[in-house]
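All protein chains of the complex are present and in place, except for one that has been dropped.
Naming follows writing order (A, B and C), and every chain is counted from residue 1.
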Amino acid sequence: MSKVTSMRDAVAAFVHDGDVVAIEGFTHLICFAAGHEIIRQRKRDLTLARLTPDLIYDQMVAAGTARKLVFSWLGNPGVGGLHAIRRRVEDADPAPLELEEYSHFGMVGRYTAGASNLPFFPLRSYFETDLPKANPLIRPIRSPFGEETVYAVPPLKPDVTIVHAQRADADGNTQMWGLLGCQKEAAFAADRVIVVVEELVEESVIRADPNRTVFPGLIVDAVVVEPFGAHPSYVQGAYDRDNRFYRDWDAIAREASTTQAWLDEWVYGVTGRAEYVEKLGAERVAGLRPSGEAPSGSVDYGVYK
Amino acid sequence: MSKVTSMRDAVAAFVHDGDVVAIEGFTHLICFAAGHEIIRQRKRDLTLARLTPDLIYDQMVAAGTARKLVFSWLGNPGVGGLHAIRRRVEDADPAPLELEEYSHFGMVGRYTAGASNLPFFPLRSYFETDLPKANPLIRPIRSPFGEETVYAVPPLKPDVTIVHAQRADADGNTQMWGLLGCQKEAAFAADRVIVVVEELVEESVIRADPNRTVFPGLIVDAVVVEPFGAHPSYVQGAYDRDNRFYRDWDAIAREASTTQAWLDEWVYGVTGRAEYVEKLGAERVAGLRPSGEAPSGSVDYGVYK
Amino acid sequence: MSEPRGTAASAAGAAPGAAGAAPGAVGSGLAQGAAAFSKSEMMIVAAARELAGQRVCFVGVGLPNIAVNLARLTVAPELELVYESGAYGAKPARLPLSIGDPTIVTGATAVVSMFELFSFYLQGGLVDVGFLGAAQIDRFGNINSTVIGEYEHPKTRLPGSGGACEIAINARQVFVIMRQSKRSFVERIDFRTSPGNLGGAEAAARIRREEGWLGRGPSVVVTDLGIYHFDDAGEMRLDSIHPGATLEQIRETIGWEPGVAEPLATTPAPTPEELRLIREQLDPEGAYTK
Partner (left out) sequence: MSEPRGTAASAAGAAPGAAGAAPGAVGSGLAQGAAAFSKSEMMIVAAARELAGQRVCFVGVGLPNIAVNLARLTVAPELELVYESGAYGAKPARLPLSIGDPTIVTGATAVVSMFELFSFYLQGGLVDVGFLGAAQIDRFGNINSTVIGEYEHPKTRLPGSGGACEIAINARQVFVIMRQSKRSFVERIDFRTSPGNLGGAEAAARIRREEGWLGRGPSVVVTDLGIYHFDDAGEMRLDSIHPGATLEQIRETIGWEPGVAEPLATTPAPTPEELRLIREQLDPEGAYTK
């Protein structure tokens, strides 16, 4: 049963106003295409969860889709701050933005607890810091063995998790390589999952290397085929991170007006990712391709009859 | 720096009387070769940890190496009981054997806590069963969020974990495919790690597919190259499970005398795995090869300069 | 059967002959127009039919394995097989002796660590049906696969939980397959390895709810003589008797007076197609069915 659909239909069907939405991917495989479609469909009152809100949430916040962020590191990696988010946090401009803050491992633990149906996840972090004061959902827990106390974080179960990957089959069996972040945990934790891929493959490609599968179609609601859908983030083996855009965004986002102009041109002004890529231009796209191939090599699973 | 050594030297250097030893592998990749060398070196008072003690621990218990088992399922899968172990448990013949018993997930959680330096691991199991009464190390733990109580198991940190794998490089960077069991967790949890491989490969083979690496050489103390070292267990892509031996063992192990005779012939009577394989015979070995190849296919990581 | 532990057809693996008919115990069932079939074949067919409409099944070795594969070929073509060894969406080319056979890996949809399998698939609530066998079961479907006798001084040391304990708690429902005998269908089990309906349906439902279990507990027990579901009190009730079996046989092999549905159905005998699939495709050597 094919779950292949368009980005427009996937977002319309599975992302609702007020949802907790996780578009995960630690620098790698961040699905900007889905974020832009959420902006175009003018979803509202979302709680956006991500370890590193990154440019995609700065854009979604600037577009007014979000009322709250759940996160662990708020910045433009290697460049600076996220200005649209900072305007709302520091100056309530144009409205306040609620923050719920953990550390990286705390967020990973939250997804893990959500995926595992556990009421909490324990970790050795937060000792002697101000984080538990800032967030009362970071709580001490006593070990039942000995006297030790560690900290616990509560499960995070997104209403919808959106994952970008190198490939999936029509049922949503998904494979990725390179940095895996916490997409697996975020997907298993979610009520609904949208997978966006560079390439739709036959089921036989997935079954040829079952150890490469990150999660099964069982938990997937929609498969969207959208090449270059992670730009300006990147896809290992397919295209590079567009660091130029990450640097450019710093200037774009410093003012509300330039931010809105950018959204008008690059999000509202295009119908979808295909048009975005066309607008980006063949030269820019070509410049982001890897300079060569680095094949993994093949291993043998053997036939056992 | 090469860690490649012989099985004899690896066991002599890294397995000590009184150690907690984990030879892991869930039906797949069980390192019988290492178990036999431990028997030959007449190690004593070991605590043997494994989810499924399987034939290898039945043999090691019969040979008098162990004083205790830590486990979750005690049997010869698909065949019946482990008779040498049962003689010691039911009849203290020739001596009692201490048992510390969990469920599969409990054992996996114990290794995970050990690998993660956590004082406990929480899981939704054991409710309304007699297991926490039988093992006081299975304890309830209250969630700091809401009223829920789940169960916790304590960390398991073997003195030495022995893992069989398809391949590693000389530094011990290890890759495997097929069923992964909980070898990763058991290895990270251990103080010392011995890796036994079918094939020693160049570092470049490992680095070509970094997502396939199960654990790094950083935690490995010795690399032993011992093809067919998992027999009668199996290695995905290399050889099949020798179900005939699993069935044969049921008769062999029913009496102490036949068990000892088998150990004399197949363990004490050979110098190591190479001789064991020779004794097994080319025909038997050939009969266990897969009937064909099932290649994973190659993926591209891309060159980024 | 020679050893009680042999009856543990749990998902953790069990003797293929054990949960099936003892050697020589060829079924006498003979429905209209149907070929002769063994008691094991009847059990397999009955269990397979119960899987109609199910999606994700946690497979034990032995009879559950063949029943599940028969279901895939008949009433449940969409059924996904999960092996606790870590294979998901397995399409075994042969019936494996153990649940960790290489044939369940090659061509599977996903192969994952046991941490992931137990955490995300089972505890995460993705498993619709878990199969359990046992050495002992009581009227409420509570199961013992640990010891006969006292725990500290066992008369017979059985395999233990394996994954059975967490399957009973986290699989959405549990199917039990085991042969009836006074030694195994008992008034009081010696050790509770896997919780069923505890002391009764009402308390069990409350405890499962309060403690946040995802599983609703046992829903069917398929034996060599009949099919039981659970009544409103949480007790096993004989709903269907296999062709050739009698109520007298049922009562002789059960340690309490079982409830019997009125009217009591007769299990439809295996169809020629079901028998053909078992004998020619799934188990041509008859390892599970003789």
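What to note about this one:
To be clear about the criterion, a contact is a pair of C-beta atoms (placed from the backbone, for glycine too) under 8 Å apart; a residue touches a chain by one contact, two chains touch by 3 or more.
Note that the coordinates shown come from a computational prediction; the quantities given were computed from them, not determined experimentally.
One chain is not displayed; in the complete assembly it touches the shown chains A, B. When the missing chain is restored to the complex, the residue among A:Cys182, A:Leu218, A:Val277 or A:Val299 that touches it is A:Cys182. From the set B:Met60, B:Leu74 or B:Leu118, the residue in touch with the chain omitted from the display is B:Leu118, counting the whole complex. The chain omitted from view is touched by exactly one of A:Thr161, A:Gln236 or A:Thr259, namely A:Gln236. Taking the whole complex into account, chain A touches the unshown chain at residues 26-28, 51-52, 71-75, 77-81, 85-86, 89-90, 101-105, 108, 112, 123-131, 133-134, 148-149, 177-182, 184-185, 234, 236, 240-241, 243, 246, 290, 294. Although one chain is not shown, part of chain B still touches it, namely residues 112, 115-119, 173, 184-185, 188, 203, 206-208, 210-211, 213, 215-219, 301-305.
The rule is simple: only the chains that are shown with their structure count from here on.
By C-beta pair count, the most extensively touching chains are B-C. A separation of 37 Å divides the Cα centre of chain A from that of chain B. Inter-chain centre distance (chain A to chain C, centres taken as mean C-alpha positions): 41 Å. Residues of chain B in contact with two or more other chains: 123-124, 148, 177-178, 180, 236-237, 240, 290, 294. Contact with two or more other chains is made by residues 87, 101-102, 105-107, 111-112, 119, 123, 170, 212, 214 of chain C.
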